[in-house]
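Starting off with a structure, shown below.
Excerpt of the complex: some chains, original placement.
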């Protein structure tokens, strides 16, 4: 809703095509529509050209399915993150084409085949246990129309594993790095490359990892200047930001 | 140092242009050179096409000046962040063209007039007190060859101030948002726009702001998906990441 659309409203009023009351009303009702328990925002989807996303965690299967189905009516891709199999079953009943990406814990409705990204997004994980978070980033980026390449289990304690992938990594336009424990991998990757690095701390670890806090703090204090950080285990957010960067013209 | 340059080393050896020992030696000594107290990394500057940056805080004026001068010999821009006036005086004696950007607490040597950015970077601050951090982002982005536009004092408690700038903001290719206290501004800006938002928590606030921790946590938990975060008061990092994004082809 920009100045142009408002100006056009005024124009319509000036021309008598619209009464002032109708104009006020239209002004108010454009951006969204009302479901009982959630205001689904088609407007936002249209504006940014991206699928609506549902955080399934903390919602009942019924709620998840209702929102998912509603969004599915409007075309475009739909993504439910942190979804379990019960939620998927409920969605599946309403939206036949929905699929479950188990490793990433994601329900996806992938209808838009368009490639929006300009280059490749690399998704890197430090250890085997970080893969679910990395896969959430992968699924998100794929659903948003990107080519994605992944590099798993290349943590810093065996630096040669990372160095061996240096050349492949250097071809990415933007890089997502997932790591738990000390969260050191984004600093090393960031130092090796000249592109934006989105760091995702994971809750992998024990004791003084404090469920990802150690990795989070490590990444925020990265000595590599090209690193920015998202929330612990937020693979979705990293994939989303990387996609936005990758589609910049 | 990629596979190509290594392969060329092997080629030279095969052709007898280089002995194996000399090749090993060259392999080892290519990337950097040794100063007494700091290994200045020209290699990195060349690789990423950006100025070397010095974190002046915690360095003596003499150390700051020595590193700054050394880097100045190699062409390109030089930036010293978190520098005070004493450090600037020491630098100025060695590098005549260095300038001090007081509000941003930065020493800059701006020689490269090239514009690397593809669009405009917007830098937004919530309050008057957040401006120094925002200015650090501005200086960094300018020094890295970007057009920058700033929007200051548009915090969420007076949402109309932000809304009034909506149109101007929507023209940016990437946005940096600096906020202290509750750090809510990036969420609102992020929700309004479809481009990457780099959030910078500032240490502005008192009591339960815990020197920026409240703002940091707020930003990491942003409900807007296009937000990633850098360290508290890290205007430099935000400007750097935004510049990398803005120069993507």
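When the chains are written out, they are named A and B in that same order, and each has its own residue count from 1.
Following the convention adopted for this analysis, a contact is a pair of C-beta atoms (placed from the backbone, for glycine too) under 8 Å apart; a residue touches a chain by one contact, two chains touch by 3 or more.
The structure displayed is predicted, hence computed values, not measured ones.
Peer 1: For validation: placed chains = 2, all identical. Expected total copies in the complex?
Peer 2: The entire assembly in this structure file is built from 8 identical chains.
Please note the rule applied: only the chains that are shown with their structure count from here on.
Peer 1: Between 0 and 180 degrees and rounded to the nearest 5, what angle rotates subunit A's CA atoms onto those of subunit B?
Peer 2: 180
Peer 1: CA centre of subunit A versus CA centre of subunit B: separation in Å?
Peer 2: Taking the mean C-alpha position of each chain, the two centres sit 25 Å apart.
Peer 1: Can you name the residues of subunit A that touch subunit B in the complex?
Peer 2: 2-3, 44, 47-50, 53, 118-119, 166-167, 170, 173-174, 191, 194-196, 198, 216, 220-221, 225-232, 236-238, 240-241, 244-245, 248-249
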